[in-house]
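Complex shown without one protein chain; remaining protein chains in place.
The chains carry the letters A and B, assigned in the order they are written, with residues numbered from 1 in each.
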Amino acid sequence: MLQQLGHLPMGWLLIALIAVFASVAFFVGRIGAERILLSGAPALHSRPNYHGYFVAMWAIIPAVLVALVYAIGAEPFARGQLTSELPPAFDLLSAPELQTYLDSVSLAARSSDYAGTDLVFTAVTNRYLEIIGGLNIGALALMGVGAVLGLLFARRRLAASFRARSLVERGMEGVLFLCAVVAIATTAGIVISLLYESIQFFSVIPIWEFLFGTRWNAQTEAEFGALPLFFGTFMIALIAMFVAAPIGLFSAIYLSEYAGPKARAWIKPILEILAGIPTVVYGFFALLVVAPAVRSLALWINETLINIGLASEPLLAAQPTSALAAGLVMGIMVIPFVSSLSDDVINAVPQTLRDGAYALGATKSETVRNVVVPAALPGIIAALLLAVSRAIGETMIVVMAAGKSARISMDPTSDLTTITVQIVSLMTGETGFDDPKTLSAFALGLVLFAVTLLFNVIALRVVQKYREKYD
Amino acid sequence: MTDPAASSFSTPEALKRLKRRRAADVRFRYYGLGAIFLALSALVLLVLSIGSQAVSAATYHVVRYDITLDPAVITPPGETTPEDIARNVDGFWELARDNLLETFPEANRDRASRIEVSEFITRLAVLPTARKVAARPEMVGNPITLTAPLNDDLDLYLKGQALPERRLRTGTITAVTAQEDGFALLEGQGAFTPILTALTTLQAEGVSMDEGSILITAGGATGRLHGIQAGTARLELLTGTLDAFRNSTAAARLIALPEAQRVVSDQQIAWTFALKEMGRISRVPRWTLLTNSDSTYPELAGGLAALVGSLFTMLVTALVAIPIGILAAVYLEEFAPKNRLTDFIEVNINNLAAVPSIVFGLLGAAVYINFLGMPRSAPLVGGLVLALMTFPVVIIASRAALKAVPPSVRSGALAIGASQMQTVFHHVVPLAAPGILTGAILGMARALGETAPLLLIGMVAFVGDVPTSPTDESTVMPVLIFTWANNAERAWEPMTSAMIVVLLAVLLLMNGLVVFLRRKYERRW
Partner (left out) sequence: MDSDHTPQAAGSVLAPAADAPPAAAPRIDCRDIKVFYGATQAIHGVSMSFPDRAVTALIGPSGCGKSTFLRCLNRMNDTIENCRVEGQILMDGQDINDHSIDPVLLRSRVGMVFQKPNPFPKSIYDNIAYGPRIHGIATSREDLDAIVEKSLRRAGLWEEVKDRLQAPGTSLSGGQQQRLCIARAIAVRPEVILMDEPCSALDPVATARIEELIDELRKRYCIVIVTHSMQQAARVSQRTAFFHLGNLVEMGETEQIFTNPREKRTEDYITGRFG
């Protein structure tokens, strides 16, 4: 019986039940209010609909709370209960192995035909379904009781002078507030999960070994010195900025100072297309076109240098995937971040400053170089910082085109690896969560988060200061 | 102070200096133009390189097999139900291969040749036919036409993308004499001079033909040439009859890459041309790109499962991110008191919008999968992760739209006795709706193209079946692109490009919608 209940589609059921409770309660409230009117009350403070909303609100608040607790707590509880009931033989399993076992149990429980292969497994799955079934029926019952109690409580408060509308509106404001708080919850979730896993990691690997070690060999779980990753990330971001900074800045200057309104109306959206292309497409472009081109250029340089006697052996590594290829493509990707923000700040420079320079007999380029750009400099620096932060956090391009060897090399045609590449390769393997390998991905994530956050905060501060100055 | 000499418009020094300054002015302008040109040409290069590859994948070659559904093979004793027929891929495949063996008797000579000929058709390629027959079991015993995609390497070869080769025509071959060693002697006045000339040119270009092949084709027959002289050559017949060469000018192909290093052999090339000559190979639009699911064989692979997976993921993202984003924006813009908490929320939103997407992937892996025990690889989890990334974007766009509604609208509504909640939801939000909507669409477009966080929650797994609910194992379009791009076989390159074009088309559509909405509802107060 309970086992059958374990198969209930709880997600839909919970949502449907809440909807049913809400509509029933709404009509109860509305009819109640209309009765008050019919019974001869002079006028209601709030329209009958608001009485309906009020009762509905009280009915669904307990129901939603129960549903939330169920959604968050049911699975962990069932697993904990199951683990405590497992026969002693299971003690031989390590924590990750147990985790994997439970994963397959809960996966099997979701499908209908798991029986047959392994008697123990089937028995465990059946027991798991029983526990879940019990939780399901408990949650549904609790929801029903809560909703009915809420409904009755609210129904009793209805009266002609009852300020249903104010209370409903206060409730809605609460909902709006909760939505806004999701932003804090998300940040908190990021910080807590990164910190929690990282602290576990640093209890195994000392933090200084992680930050300053020069050997990275996470796949074999041997060495966790992340310096080569920081170097690779920095190198590729630097190459990207060498592309994006001049092109983005000069484009912004041309668009805001030279281009006519017509050209501007065409070029600006086209440049912004670059920002809308998914990064995986850039990655494929890097792999398909840029990396082979970089490699043949590097081979040509090697050959030429040897031919003219400047080198006796190949100078450049000329690998099939390279930091240069990834950096170039990433540079193209961040051009619009530089150009569109710079364009904004250049446009915000007051016309009177330009007039002042022109009136002195400055040419257009002198005005731009000596007056407009210096005036917009804080904003431009902020744009560049945001672009760097974008480049550091970018994943797909480097995963596809930068390579995986953790080394410190100044040769841009050699393949380097980055923080993000390593996070992806560490997290896509089949390992449990307590593995130092997986944990190291979170430590890398923490570094990435901290660095990009720092860049963003500085950039936003600068922009804000700058806005104040010219507003 | 007013120096009369300096005050003229045209003192030589002033003019000289001016010339320099004007030149600098022009140079500066060109720097700007150059920057824009570089950015645009990068975009054009990207679009062209991917687009041209995609065009090649838009069509593919299929082969027709006229077979009879032999009951002994299709419905062996004990396996006669429609389900059995649908599962009997091997039987259908055997019939198709036997059909090729019949067409090319020379393929029966050894095991290697039989393997070569069986590579023409992938086992799974007969699955649609098997299902069709399973639906109408009365077809068993009757002749049918089975159409299946040609092997991906041969398909690429026919499109001219697999091998560099030089094509030319021989002169007229007047005499063909079979010899005892199995070779044939071809003769013709100067018939092979064009080949000799081409060989010399290739040699001059540094291309070695020492281990390469020279194939000639006439009618349905193809052979390999040896010992070429101006008037004679020895032919090793690969398929067809010698007669086909008599009194003909044959099409010659010079392939420099040694056979051992290629994915297609001379024999397979010969058979392909023979099939083409018979009219059994045709080039058709590759609709399977949108109607098939992923496969390990590029000629069978399609993006349907990923499309549906993307759809489910976006559905979850939209249902979570858009309402929360809009309501949060309404709160912050219309209700929030100015205090520390609100400031903190604002800072959080601005920072969340700039957090690298992969960090959200880590969050999803740690919280949704590890802590809450949600299923890996499911659109539900993917959608929730993307929702966390998207809702700051929705909030920022919605707040801008709400800000643009003039205060007079609010005071007007408040003045006739509406409550603040009524004012906001009856008057302000409807006026801001177009702006909110465009922001939401842009946020969804960004989420649709996102890859990295989904890799971390296991959406990179191979998925052969179309998901039917948000909790099924699934992948999404950008991840499929990533997976295909990592596959080694050459044929995946155009397939990946074609999938990218599909993705970009969807994104373009969404952005077009935004532009349309902006044009239609743009309002200035």
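Operating definition for what follows: a residue touches a chain if its C-beta (ideal position, glycine included) is under 8 Å from a C-beta of that chain, and two chains touch if they have at least 3 such contacts.
What you are looking at is a predicted structure, and each value in this text was computed from that prediction instead of being measured.
Undergrad: Would you mind listing the shown chains in contact with the chain that isn't displayed?
TA: Result: the unshown chain touches A, B.
Undergrad: For the chain that's not shown, point to the residue among B:13, B:138 or B:205 touching it.
TA: Answer from the full complex: B:13 touches the omitted chain.
Undergrad: With respect to the chain omitted from the figure, which of A:4, A:304 or A:370 is a touching residue?
TA: In the full complex, the listed residue that touches the missing chain is A:370.
Undergrad: Where does chain A touch the missing chain, residue by residue?
TA: 260-261, 350, 352-363, 366, 370-371, 374-375, 377
Undergrad: Kindly note down the residues of chain B that lie in touch with the hidden chain.
TA: Answer for chain B: residues 1-3, 6-9, 13-14, 17-18, 21-22 touch the chain left out.
Convention: only the chains that are shown with their structure count from here on.
Undergrad: With chain centres defined as C-alpha means, what is the inter-centre distance between chain A and chain B in Å?
TA: Result: the chain centres lie 26 Å from each other.
Undergrad: Give every residue of chain A touching chain B within the complex, in rising order.
TA: 11, 71-72, 75-76, 79, 106-107, 110, 165-166, 169, 172-173, 175-177, 179-184, 186-187, 189-190, 193-194, 196-197, 246-251, 253-255, 257-258, 267, 270-271, 273-274, 276-285, 287-289, 332, 335, 339, 363-366, 368-369, 386, 389-390, 392-396, 399-400, 420, 423-424, 427-428, 433, 441-442, 445, 448-449, 452-453, 456-457, 460
Undergrad: Given the complex with chain A, which residues does chain B contribute to the contact?
TA: 21-22, 24-25, 27-29, 31-36, 38-40, 42-43, 45-46, 49-50, 53, 323-325, 327-328, 330-332, 335-336, 342, 344-345, 348-352, 354-363, 365-367, 370-375, 388, 391-392, 395, 419-421, 445-446, 448-452, 455-456, 458, 460, 471, 478-479, 481-482, 485-486, 493, 496-497, 500, 503-504, 507, 511
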